[in-house]
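Have a look at the structure that comes next, please.
Excluded from the complex is one protein chain; the other protein chains are retained at their positions.
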Amino acid sequence: MTNPQYIGGIRGFFARLGGIDRRWIFLAMGLSIAIPILLKLRFPEYPGPMAKATFAAVESVPEGSTVLLSFDYDPASAAELQPMANALVHHCASRNLKIVFMALWPLGKQQADRTIETVLKPLHPGYSEGTDYVQLGFQAGNEGVIKVMATNLSKQFPNDANGKPLGDIPLLKNAKDLGEFKLVASISAGYPGAKEWVQYGNGAMPDAFEVVSGSTGVQVGQLLPYYPKQMEGLLVAVKGAAEYEMLVEGKYPAANPELLGQGRVRMGPQLVAHLLMIALIVLGNIAMIAGRPRGGAR
Amino acid sequence: MMQRTIPIAILCLSGAIMVAAYFISSAQSWGETVTTWFNILAAVAFVLGAGNLIAMNLEKISSQRAGWGYAAITLVSFAFMLVVGLFKIGAVPNDKHPDIHFAGSYDSAASPFGWMYDFVMSPLTATMFALLAFYVASAAFRAFRAKNTESILLLGTAFIVLLAQTAAGMFLTGWIPEESAFAFLRLDKIKAGIIEHVQTAGMRAIMIGIALGIAAMSLRLILGIDRSYLSKN
Partner (left out) sequence: MNESMTNNADEKPPVRRRPNLLWFSLAVLGVSLCVLRVAVAAQDGDAASAEAARTLWQSIGVWVAAFMTLGIFSFLYKDNPLYKVCESMLIGVSAAYWMVSAFWSTLVPQLFAKLSPTLVKTYAMPSLTPSETPELDFMLALVPLVLGGMLLWRLAPKGQWISVWPIAMVIGVTAGLRLVSALESDFLAQISATMRPLVAFETTTDPAGVATRSFDFWGTVGGFVGVIGVLSVLSYFLFSVEHKGVVGKSARLGIWFLMITFGGAFGLTVMGRITLLAQRFEFLFKDWLGIG
């Protein structure tokens, strides 16, 4: 490729643009996100088929049934997944479903605790621990945890996160295995997560419960083949979270809407940042073409 | 025998039990027991990882290699978090048994361990991954080149998905009625078609190939054909 310094005019400008210090790109990306946040840019969301399927899956669970929410993520993915978790908990509680929290990631237990403190208790103060919800906590073993739960719940979780034996907890004292739950929702950032719930949970008991998942954009490609036969609903990245929030809030308005609006808030900067990404790709290609010697030789 | 035969036998036996437990109901309890042992070993692996961290950083400090100060910071922060967590210092007492110190909750928001999680670990982890947004932009500018048919397909799809995910998609093509014959030109429809049909097909094929590879590898290990996990000595 010709040295850009020796190309004149506009062509030379674009050719030299290809060698720009990457810190200017960092600055542009930072501003493209910071400014929309400060200006509080919001855009309407139109729920897609996957978010609607997830909503319908939770709606189809009979009232009073028990559901399992597995928090399989850490703070690194909380930006995308916490809005889904918040909306899912509010949705389940609004339908009077009994909720069992657990985590396959060590940090997932903390995320579940924070969700209980910031969403479940404020929005549903009538929900009491032991009768309406239980926090089982984290267990090491990845897919081994699901495998044991599929046949013997109390062997894997002899007690809840507070040390109380399962037999003393009204909600779970008669629970034998995963068949106790009508729905298993995995909010998943990677391994172990939704894929393992499909393979070892749904695989062991295909007709016992439905599986839905909220996933990061990075991981969702691995989960697409499971939808919709092995996984009835799939929330894709923060857009899926925003769409699901809209559906949930449309039917079950929250007393404090701010608790359920994080997904839509985080969609605001997406527009400017996505346009910047497209512009950067186009500029990069223009710089490549401008830097080629005339005559097309490479 | 101790270094080769017994480990091979352990692997073959444990693998066979897991497969048998799936098909034979009377072997299910053995499968649960072996999986419980596996889960305990997974927890011990965390302890091993921490031990390895201590050993590496201590070696770095003792040999005064470049950057040993940072190794000291690693060890100090590790030791602080470990002591606070293992000994449940400042833990919230258990409601029913407040007199039993180790029955308390060490990771609630009101405890020092919870504070470290909320204000040290959580922001550090989240910010470390947030850096990727900048690098994705830089990489897109420098590396994404439309040089041939394949790269044009990749970039074109990326553009469609990037636009359709945001309000730009609705702005550009949202005016096309959903019931019209041209509704397939809407960006959200195109994106849904790409994700639900094309991307799913591609990932499904990859998944089938990986599944065959996993099955082959697992059989090789359980039958003792593959012994790469054994130490060379």
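Order as written gives the chain letters A and B; numbering starts at 1 within each chain.
Just so it is clear, a residue touches a chain if its C-beta (ideal position, glycine included) is under 8 Å from a C-beta of that chain, and two chains touch if they have at least 3 such contacts.
None of these values were measured; they are calculated from a predicted model.
Engineer: Among B:L48, B:L172 or B:L185, single out the residue that touches the unshown chain.
Structural biologist: Touching the chain that is not displayed is residue B:L48.
Engineer: Counting contacts across the full complex, list the positions on subunit A that touch the omitted chain.
Structural biologist: 23, 26, 29-30, 33-34, 37-38, 40, 76-80, 106-107, 109, 137-141, 143-144, 147, 158-159, 161, 163-165, 167-168, 198-200, 202-203, 216-218, 220-221, 225-226, 229-230, 236-239, 265-266, 268-270, 273-274, 277
Engineer: Hey, which subunit B residues sit against the chain that's not shown?
Structural biologist: 2-3, 6-8, 10-19, 22, 33-53, 55, 67, 70-71, 73-82, 85-86, 94, 96-97, 100, 102-103, 106-107, 113, 115-134, 136, 140, 149-151, 153-158, 160-162, 165, 184, 191, 193-212, 214-215, 217-219, 221-222, 229-231, 233
To be clear about the criterion, only the chains that are shown with their structure count from here on.
Engineer: How big is the gap, in whole Å, between where the Cα atoms of subunit A centre and where those of subunit B centre?
Structural biologist: Here subunit A and subunit B have centroids separated by 14 Å.
Engineer: For the complex, which residues does subunit B have touching subunit A?
Structural biologist: Listed in rising order, the residues are 28, 31-32, 35-36, 38-40, 42-43, 46, 94, 103, 105, 107-109, 114, 117, 121-123, 125-126, 128-130, 133-134, 136-138, 140-146, 155, 158-159, 162-163, 165-168, 170, 188, 192, 195-196, 199-200, 203-204, 207.
Engineer: Using the touch definition from the top, list the residues of subunit A that touch subunit B in their complex.
Structural biologist: 18, 22, 25-26, 28-30, 33, 43-44, 46, 48-49, 74-79, 107, 109-110, 113-114, 117, 139-142, 144-145, 147-148, 151-152, 155-156, 161-163, 221-222, 224-225, 227, 236, 239, 267, 270-271, 273-278, 280-281, 283-285, 288
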